[in-house]
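Every protein chain but one is kept in place in this view of the complex.
Let's look at subunit A:
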Amino acid sequence: MRALFAAALSLPLAIMLMGLLAALVPLPWSSWLVLQMLLAIVLWMVLISLVAIPRRAWPPLVGLLVANGASALLLQATSLYGGAA
């Protein structure tokens, strides 16, 4: 069951982390959009596999929730949203 929740929570996190990377890399984000999508997919897969590490189910799921929130807040500090080049 933890894998199911992990799969759902990892998708937005993987994509927001890629967004943060896109904000950090000194290149127009649209010029490497396909690579961002591929990396987001690999990251999504890896995040699902990482939930198996802790003994109990809830710490990684809470961790994912917190990470999602933190990433969403950090993204607000970038000019990416709505700034399609």
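Here, a contact is a pair of C-beta atoms (placed from the backbone, for glycine too) under 8 Å apart; a residue touches a chain by one contact, two chains touch by 3 or more; residues count from 1.
Convention: contacts and distances are computed from a predicted model.
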Chain not displayed: protein name in its UniProt record ("PepSY-associated TM helix domain-containing protein", "Sulfite dehydrogenase", "Aliphatic sulfonate ABC transporter membrane subunit" or "D-methionine transport system permease protein MetI"): "PepSY-associated TM helix domain-containing protein"
For subunit A, residues in touch with the removed chain: 3, 7, 11-12, 15-16, 18-19, 22, 29-38, 40-42, 44-46, 48-49, 51-53, 55, 72, 75, 80-85
